Structure formats: C-alpha cells, structure tokens
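All protein chains of the complex are present and in place, except for one that has been dropped.
As written, the chains take the letters A and B, and residue 1 is the first residue of each chain.
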Amino acid sequence: MKVLKQFLAAVSVLAILASPATAAELRFTIWTGNEAHLRMLNGFANSFKAARPDVTVKFETIPPDAYTQKLTIQIAGGNPPDAGWLMEDAAPTFASAGVLEDLASTLNSTKDYDFADFSKPALGLWTAGSKVFGVPFSTSPFVIFFNKDMFDKAGLEDPIALAAKGQWDMTRFQDVAKKLAAANGKYGFEFKDGQGYDSRIMHALMPPIRAYGGDLWANRQCGLDTPQAVGAVKQLHDMVFKDKSIAPPGESADYFSGNAAMTINQISRASLMPKAGFKWGIAPLPAGPAGESPVIGQAGIVVFAAGKQKKLAAEFVAHMTDKANVATAAQFFPPARNSVLSGAGFLGSNNLIPAEQMKFVADAIAKGKVLPSHEKSPQILAAMKPRVDALWRADANVENSLRAVCAAIRPLL
Amino acid sequence: MIGRFGPKRLRIVSRVCWTIGLSVAAIPFVFPLLWMVSSGFKSAAEIFGSPSIVPREWRWLNFVEVFTYQPFAQQYFNSLYISVSVTAITLVVASLAGYALARLRFAGSSLVGLFLVSALMVPEEVTIIPNFFLMKRFGLIDSHLPLILLPVFGPHGIVATFLMRQYFLALPKEVEEAGRMDGLSTFGIWWRIAIPLSRPALAAVAIITFLHSWNQFLEPLIFVSSLDKFTLPLALSNFTDPYGAPLWHLQLAATSLSVIPILVVYLIAQRQIIESFALSGVKG
Partner (left out) sequence: MGNPAPSTAARARRASWLTLKAREAMEAWLFVSPTVAGFLIFFAGPLVAVVWYSLTEWNLLTQQMKYVGLANFRDALFENPDFWHVVRNSAVFAVGLVPFNMMLALTLALGLSGRFPGVIFFRTVFFAPVVTSAAAWAIVWKFLLQGESGFVNQLLATVGIAGPNWLREPDWAMAAVIFTRVIKMVGLNMILYIAALQAIPRDYEEAARLEGATNWQVFRWITWPLLGPTTLVIMVITTIGSFKVFDHIYLMTGGGPENGTLVLAFYIYEQGFKFFNVGYASALALIMFAIVMVLTVVQLAIRRRDT
C-alpha cells in the first residue's frame, strides 16, 4: 500500500509539472549549436517580448545531418515545432506536402515589414503565386577559401589577384591546385567539409557544372549527361585521379586544419579561421566556359501548419526577418533583403572578412543561382548517390556514369 | 624429428606457437581501443597527419570541449538512466513471468509460451513502424519512454523471460514447497525464495539487458530528435560542427569517454560477466 501511495504521489507531481504553463512558448528548431548564433537568436526572442511580453521562444538544436529527417519525424509524430529553419533541398518537399503555413497575410499586415524588399530570385523556392511558405534567412553564396601561406610557398598568385585580372577560371583552378599540391605536399583542394563524395554531392558537382554552363536538371530533364556537365565532371575527375590535387574519396584532408590549400564553402565557416593558424582569404568561384555563375545555398524560416500557435509563430517570423534583425543576422547569414545588401553596413558586417572580400559575397548574391531543389529531393539524392559513387572510381568512364545517374533520377523528375 | 623434440618439448613449442598466434589474433580486438584513446588526445590535424600511437602533444582540452560542444554530460546521463531503468524493469517483469511459466499451472500457459517464443524470431525492425505510430498516439515522440518500454517488452525482454524460466525450472522445488507450508503466498515465495536463489540468472539478465539498452541505436534514432534527449550512441555520431563537418578529435575523445567506464567495470568483474554470458547462452 505504501508503495502504491508513493507511486500515486509521484504521478501527481509529474502531472502537475507537465501541465501546460499559462504563458505561451514557441518551439523553434534550428541546426546550429554555435554559441554566437544562439546568442543572436535569443536576442531576437527577447526583443519579441516588447510586443508580446507573455511569449517565450525556445530554440531547439537538431543536428544538421539528420535535420530534415528528424523534423519530419517530429511532424509525423504529432510533436511538431511551431517554427524552424528549413534547408533549400527540403523546401519544395515540405511545401508540396502541405505542412508549411502560408505567411503572406501576416507578413503583409506587419507594419514596416516591406516584404517587397526581399530580392525576387531569392524568394523563388519559398513562394508560390501569392503564397509565402517561408522567408529566406540565409542566402549564402559559395566562395573559395584559400590558404595564403601555401600559395606563397608555391610562388603562386592568389585567387583574389587572379580574379582581379580576370584569369580566375576553371583551367587556372586546375593548374593552381596541381602546383599547390606539388609545392606543399598537401592536397590542392578539398570539397566542402570533405563531404563532397557523401552528403555534399551537390556542393561538389554543381559549381563546376554551372561554370561550364550546365545544370543538374531543367524543365524536368536531367542535365547531367549534357556535354557541359560531362566536361565539368571530367575535369574534376582528372583533378582527383590524374593530378591527385583534390582530396580523393575516403581521404580526410581538412582545409581548416591546414591539410588542403583550398576549399569551397560559405562565409559562415569563417568562424573557424581565427583558430586555423595560417593566412587566408576568400575569393569568388572560378569562372568557366559559361562565364561567372555563382552558386548559392539557401535556408529559410518556416511555420509548420500542424503547430497549435501558427498565428503567433508567424508573428515571430515577421519579427525575426524585419529590417533591423536581418541586418544583425547578416554577420553570419547573408541577407536576401535588398536594402540590407546594398547598405554600407553589409560589407563591414563580418568582422573576420575584410570589406573588399565581402564584396565578392555581395556580387555572388546578386548574380548567383540557388542550388537545385525538387519536391522529391530526398528520393532524387538517394537515387543519385550510388551512381555517383560509381563515378568516383579511378577507372570510371565519366560520361557513362553520368548517363547512369540520369537514368536513375529521370523517373523522379 | 620427433625424436629430437620429446613430447614435453613439443608441448612447450606448440604452447608458444599458440600464444603467438593468439597474440596476433588479438590485435584487431584491442588495437582499435588503444588507437581510439590515443587519438582522443590528438588534434584534428594530427589524427590523419601522423600514424604514431603516442600523440605529439597531449590535448586534454579535447575532453573538456566534448562537454561544451553538445550537452554530452546530459546525454551520458540519459543513456545511463535509460539503461538502468530498462534493466530494473526487465528484471522484475521477466522474473515474474518466468516464474509463472516455470512453476505455476494455469490454463493458457503453453499458449503464452508459444506466443512468446514466436516473438524471439522477429527483429525489432519489423515492428518499429507501427510502434512509431503507437508512441505517437501516446504522445511519446521525442521522449525517452519508447526507449524504455520497447526493450522491456520487445524481443529482448522475452529472451530475458525465457532465461529466468529456464533457471527457475532447474531450481529444486522442495524449498519453495517448504515456504508454502510456512504460509507464504505465491508472491512471497517468488520474492523471498526463488529470487534470492536465482542471483546468477538475474546477474546474467541484468548484464545482457544493460548492454543491449546501452547499445540501442535504431530506436533513439527514430524516437528522439532534440539534442539534449540524445543517448550516447547518437551523441557519438553527432560530433559535427553546426554545418555538418566532422570533428574527429572530439568524436574520438567522446567515444573514449563512453567506452572506458564500461570497459573498466568489465575488467574488474570480467569473470562474473563472462560467466553470466555463458549461463545466458547455454540455458537460452
């Protein structure tokens, strides 16, 4: 009996603890655990209290690798967050599944919000007609990070100087990477975070393909077997297996710890550089036969339709993406608001990157194209992966491998 | 030839050969653990920069950063309390049912036994999808309860039930009958006589259950999504920076931290632990 009484007491205590608090709490999922990011986000939450004193916002970190998947499981599991970040490759999937709330009315009715200030191309993934499924908070172009010390040791002009002379193109890129590898005994180039053969296939293949004038797909047609795409990938393949200047599959050659001379990434990665211990800089992506074609990675803020406090969540999204807060966030996440981009503040917003290099970022945002995305992105990527694996063998026939990739994804497009 | 090496010499020679052979065979069993600990002390650059097993500089800081990088202490505690809860509940539930199946006569006992045996053959993957929707109905997604309930009542709990049943069957009946004569209830006999007599089986069940829960990967992967609710195996696979790039040095430091305490316990109690496993298999 005593045990039973204790048990009942414990259960009632738990029940009290679990009962909903009177003040509203918004759950907001993000994929960063970075302290500086969290400080900024919590700042937005605090300033929201000015308008809504009874509302607290709880930011929940879900690791980036499994972010979309875990988010889906939360939604399907009846435990949806109220709002959250969403990566570009998931945007069409989520929008077409009807799990995103239309924010148009809230954004348009918010005073001084000025939705028209957002750059139209940047909104492409997030709007459908008059509906707004999300607001981009990071429109971050890919740039080349280079190790200046290694360029000096090889006696080479760095990419910034080459770009200034209009000589920073794919041919030069291959040449420089090879010389860097020879002079430094390290790899000349590493794909984004060393994941170019795994979770970052798109980030490895898209920049050169676009520089050559190709694309992954267009108008529901696979573009990987076009001569442009084949040419671009052949060059990469040669660099990996003939020149041995790009870190090959299964090899870890981390740029940030000084084991590769160049890599491709977004400016938010500059946060790693103070610890790196070498001189560095950022430069635009090398141009190709098709000229310059910057590639942009994007992420947006969305409100989930299954949430119970949709109106409130939408108000918070409007608050987070108003002019002042977008300007604040620009230190980490390049903005999609024209007023912020063109303002003097943007070029000086990142205290690690000098203004003249931030200019490359601003240019790329203006001219660039977002990475391809599709409502069946997860399936397309899964179908691509094993065939792209086959491409990354020393003896692979690039053209045939790319045809096989196309054959695999064509039914999904 | 045999003449030169007498039978005794031959035995020594074969013993030495055996020992050398075993030592070589042991390399893949222990080396990864050594490498793991040594790399936990290295910097990210050194792990792939140099193959030496002794770090150039000992970075104790790795072991501090592990805890600041993600709520690793919380995740450690999660794994610990989940595994302990699973073990405790399994011991009670399995020994109750095991006792009934071994000792008590009741209509349907063979049917119950048959059903449970059939469950032994079914991998968890088969029922994980409906269990996901079940947990959704209970509102338990992103909580730890599925990680406790499923192992207790899943195939693993049933293995435990059978282990207990086998052990109870082998106990001498007389003691229990004496207890009944003394006026003990069935529950009293179970608790005061059968349980104390079956300590070896309970230890075996406890150890295999703890390890099973400690190792669980698929279930946490599906049921848990917030970082502070992660269990150790998930946390270990999550040493990536905010953009998904791996942090090898922290990952290996964390892996060492997760493995070493269990390994130490094992080394201290290795005889009992190994015997428990022997018991669990032969009887099962």
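Note that in this section a contact is a pair of C-beta atoms (placed from the backbone, for glycine too) under 8 Å apart; a residue touches a chain by one contact, two chains touch by 3 or more.
Being a predicted model, the structure only gives us computed values, none of them experimental.
Listed residues B:66, B:94, B:147 or B:163: the one in touch with the omitted chain is B:94. Only one residue in the set A:47, A:119, A:252 or A:271 touches the chain that does not appear here, and it is A:252. The omitted chain makes contact with just one of the residues A:69, A:167, A:309 or A:338: A:69. Of the candidate positions B:158, B:195, B:227 or B:247, contact with the hidden chain is made by B:158.
Seen from chain B, the chain kept out of the figure touches residues 15, 18-19, 21-22, 25-26, 28-30, 32-33, 35-36, 39, 47-48, 51, 93-94, 96-97, 99-101, 104-109, 112, 115-116, 119, 121-131, 133-134, 149-150, 152-155, 157-158, 161, 177-178, 181-183, 186-187, 190, 211, 214-215, 217-218, 221-222, 232-234, 236-237, 248, 251-252, 255, 258-259, 262-263, 266-267, 270-271, 273-274, 277-279, 281-282, 284.
Residues 69, 72-73, 75-76, 93-94, 97-99, 197-198, 248-252, 378-379, 382, 385-387, 389-390, 392-393 are the ones on chain A that touch the missing chain.
In this text, only the chains that are shown with their structure count from here on.
The centroid of the Cα atoms in chain A and the matching centroid in chain B are 39 Å apart. Across the complex, chain A is touched by residues 43-45, 48-49, 69-70, 132, 135-137, 139, 141-142, 221-222, 225-227, 238, 240-246, 248 of chain B. Note for the complex: chain A touches chain B at residues 31-34, 37, 60-66, 70-71, 73-74, 76-79, 193-195, 199-200, 252-254, 256-259, 266, 268-269, 272.
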